[in-house]
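Shown next, in structure tokens, is the structure this report addresses.
Every protein chain except one is present and positioned as in the full complex.
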Amino acid sequence: MFYREAGQFKTSYKADQALMPILQDRVGLIAILGVAFIVIPAFANDFFLTSIMIPFLVFSLAAIGLNVLTGFCGQLSLGTGAFMGVGAYAAYKLTTIFPDANVIVMVLLSGVFSAAIGAVFGLPSLRIKGLYLAVTTLAAQFFLEWCFIRIPWLYNNNASGAIEVPHREMFGIVVSGAEATPIVRYFIVLCITAGIAFLMANVLRGRIGRSWMMIRDMDIAAELMGIRPLQTKLMAFAVSSYICGVAGAMMVFFWLNAAEPSSYSIALSFQILFMVILGGLGSLGGSFMGAAFIWILPVFLKFIPGTLGFDVAAETVEHVTFMIVGALIIFFLIVEPHGFARLWQIGKQKLRVWPFPY
Amino acid sequence: MNALVTDSSMTSAEAETQVERELLLRVDNVSLSFGGVKAITDISFDIQKGEIRAIIGPNGAGKTSMLNVINGFYHPQEGTITWQGKVRRKMKPYEAASQGIARTFQNVALFKGMTTLDNIMSGRSLKMHKNFFWQLLWRGPAEQEEIEHRRKVEDIIDFLEIQAIRKTPVGRLPYGLQKRVELGRALAMEPELLLLDEPMAGMNLEEKEDMSRFILDVNQEFGTTIALIEHDMGVVMDLSDRVVVLDYGKKIADGPPEEVQANQAVIDAYLGVSH
Partner (left out) sequence: MLYDIFIDPFVQMYEMPDFFLQVLWEGFVAGILYALIALGFVLIFKASGVFNFAQGIMVVFAGLTLVGLHENGVPAYLALILTIGVMGVLAYGVERVVMRPLVNQPDIILLMATIGLTYFLIGFGEFVFGGEPKQMITEELGLPTGSTAFEFGERGLVILQHIDIAAAVIAVIMVAALGIFFNKTRIGRALRAVADDHQAALSVGISLNQIWAIVWFAAGLVALATGIMWGARSDVSFALEIVAFKALPVLILGGFTSIPGAIVGGLIIGFGEKIGELYWGGLVGGGIESWLAYIIALIFLLFRPQGLFGERIIERV
């Protein structure tokens, strides 16, 4: 009743291929943006911002990055964590080499480095497909992780082997370093994530996005229709790695303040992959939903025993969390292999025909 | 309708073919083998501009392999392929596509995750050039380009009478319609030469009639040259201008339908005579 396109006629191709052709979708998006930009900053406390919203947005962006590669171009990657790491280390080096430069520009620039490295590790994708490719991306993961440990130049020879975010200001406001307030960090992360998500939505509905999906759905047919496989795949690797790199840089600059090589381990790669799969391969909105689920669920689980009055060791909670997350992943894969994005679509379809079943 | 064929800007290659106008493609002494298995042995034939050329033969005769050779997917060990008067070097499939060879597949090879509209739009990929940064912005040139090509794609959708399934993911379509969408996708490339690999396999009579009509229309209205593999002899005899017959990777007959029909070697191949 409330959600249907009946009566919304399109009189031009331009209107027909708009990002959100249905009015209700546009209203919904504006409402979400309103909540994100106004309601949350106005009412949320610091804990909510730093422990939930900022990591959620960072992970959403990383999930979008991986989704571009795996969901849209069909190239399975297990090296996301390392590409995020490249972004983080590149941003760190850039800000220490150019101390006066704008830190946000540096964060955005750092993605270029991970894009280049991602493209290099994407080269084998021309000859290697499917699961084989997934295994070779592990090479990227372990090799880059090793670089983060063994090349002291990358962390400016810090004794701890970690990178620590320097104190930087912009227009008189502290934006990075330990003194930056959660609200400032939140706004920066929100703007970058929303901006990149919007730009990607544009790319994905145009020629380039279509050529990625062609490769994903049927690579041979795509090639016979004039798509150059190597260029197209490398571009997907580069774009995906750029986004992951920016997410990785944001992760350390606006969330953690300091990071070690182990922050960008294979565990992170899996975490992002879960977000993408559970959210829905090939769906931008799904990336957000997957990130929310995978990040917020463990946070939530941590508080259950306490609120119920049980006194359980932190270790046990962690183990149980692992079990529950593992079981839930299998559960959701069985219930809806296409992820939350598909559930969302089904829900919309139901709304469309409501109050009738179909 | 005319919009569909306007793109053929005069290239130098085409200017040369003015001299030798008739021949679009010639295959000379082509042999192809996989390991020790010979798929195609010493085959020569040609395709003239504007004709419907049928390739027939029993199963395993090497028909599909022949198409794969023509559009650069397989590389023959021997023989040459002359395209528009020029001997073609070993090339990648996407190069063949950019020279104007389009193709449909024996087993429907649509992009299953995409809608009908997107599938046909994907046929326009080669004609769209706005780069990544315009795509990022969308507003402006990228959107203009998209609309321009959307218009052409809509023409094809009208032509094939598939307006109703424009926004349906192709995976959900029945087989006959999928074949039609696949034809549309190939047409969107505005090809010089259209290779159809069993366009009517698994169709009922009505669907076959529709498809035959589309193929004839494509050939007559747009002047597209068509090479066609088909098992339904009735269709082949009605549609094609000339027929080449393969058996066990060898050419056994070549000529107009009536002639081929009467050829003893062809009859033997189909009815089975001990070799």
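Chains: A and B, in written order; residue numbering restarts at 1 for each.
In this section, contacts are C-beta pairs under 8 Å (C-beta built on N, C-alpha and C of every residue); 3 or more make two chains touch, one makes a residue touch a chain.
Computed from a predicted model, the values in this text were never measured in an experiment.
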Which residue of A:95, A:110 or A:136 touches the chain not shown here: A:136
Touch with the omitted chain, as defined above, among A:180, A:200, A:221 or A:341: A:221
Absent chain, residues of subunit A that touch it: 70, 76, 124, 127-132, 134-136, 138-139, 142-143, 145-146, 149-150, 220-221, 224, 266, 270, 273-274, 277, 281, 315-316, 319-330, 333-334, 337
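Keep in mind that, in the parts below, only the chains that are shown with their structure count from here on.
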Inter-centroid spacing, subunit B versus subunit A (mean Cα positions, whole Å): 41
Sites on subunit B touched by subunit A in the complex: 71, 73, 92-94, 96-98, 102-103, 105, 109-114, 118, 121-123, 125-126, 128, 130, 132, 135-138, 142-143, 145-147, 150-151, 154, 185, 189
Residue numbers on subunit A that touch subunit B, as the complex places them: 12-14, 17, 199, 202-203, 205-211, 213-214, 216-218, 220-229, 235, 282
